[in-house]
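The structure under discussion appears below in the form of structure tokens.
The other protein chains are all here in position, but one chain of the complex has been omitted.
Right after this comes chain A.
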Amino acid sequence: MIDELISQWMKKTGPDSDVVISSRIRLARNLENIKFTNQASEDELKEVINNVNNLLLNDNKFGLNLLELSNLSQNKKNMLVERHLISPDLSERNINNAVALSSEETISLMINEEDHLRLQVLLPGLQLQEAWDLADKIDDYLEQGINIAFDEKYGYLTACPTNVGTGLRSSIMVHLPALTMVNRVKNFIAAISQLGLAVRGLYGEGTETVGNLYQISNQVTLGRSEDEIIENLIEVTHQIITQERNAREILLKEKEMFLKDQIYRAYGTLKYAYKISVEEAMKLISNVRLGIDLGIIEDVESTILNQLMVIIRPATLQVLKGEEMTIEDRHIYRAQLIRERLQ
């Protein structure tokens, strides 16, 4: 499973995938009467893993496979981060943490992250509602076998008060090359924060935005129902989609030559370069994907570009090659992979 290059789900496209790359639901849960991971003893952390393991052994309705992270190389752990299956935090801690993954890697259950359990459902395109429906079912299933910390007033109890209540973080990853080109992203980030939403980089809080990819998620988790939180984000996403599509259309109408020049230059570079950094590659991939979405480039599928965005990242690249590489070697190998896939 994790030995494959990319998650199975990434080979598929979803609704509105010209703008929305993926939809993600994350639920934070803790086991009752076991100290949260920051205060728990080694034995207590083991107990959490055992609880999940027992549940999976008894009845594995969702086909989850448990991986103890201490059994994986740092590169493999980083690769899971690059695929958004575990958090950077979890990849750095060494003992008593694990992740349970479904075969398509749409479901990931992190164990002993900041909270005992962090359930994630990741689907391509705008499928937030679908992702929530699935997460809700898995949550019910977990709760049947595990005592979850819940308070009548505060809801699901979490290690950080910013997650308490629903414990729900819903997010979408959007690709906004046109809005970026016309310098409208700052505006929209400001507007969005007024609506209780946050914009973050590719791998969560404090990470940089690359390749014109932005992650938008809800901030408030208490006092609103799951449906309200999700509806709010879907509503805003529809507006972002419309804005980005408008910007693309206007650019195509008013600046056709500029746009085509940018897109074909990017395509040409990716097809023929022999050395390339992640940053440059991500920028160019963004432009080529825009070209595909606008129908300017017709001989490549956009899912190939989505896959490239993952496999060119340092850890995945090295796992793929089967050895540690210098930066220079990575640049060469990255360019080779891209050339092969764009032929």
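Operating definition for what follows: a contact is a pair of C-beta atoms (placed from the backbone, for glycine too) under 8 Å apart; a residue touches a chain by one contact, two chains touch by 3 or more; residues count from 1.
Just so we're on the same page, contacts and distances are computed from a predicted model.
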Listed names "ABC transporter permease", "NADH dehydrogenase (Quinone)", "UVR domain-containing protein" or "STM4014 family protein", matching UniProt entry of the absent chain: "UVR domain-containing protein"
Contact with the hidden chain (one of A:Ile6, A:Met110 or A:Ala159): A:Ala159
Contact partner of the left-out chain, one of A:Asn54, A:Ser225 or A:Thr242: A:Ser225
Touch with the omitted chain, as defined above, among A:Asn38, A:Asn71 or A:Gln343: A:Asn38
Contacting the left-out chain in the complete assembly, out of A:Asp59, A:Glu143 or A:Asp261: A:Glu143
Touching residues on chain A - with respect to the absent chain: 30, 32-36, 38-39, 114, 136, 139-140, 143-144, 147-162, 164-166, 168, 205-206, 220-226
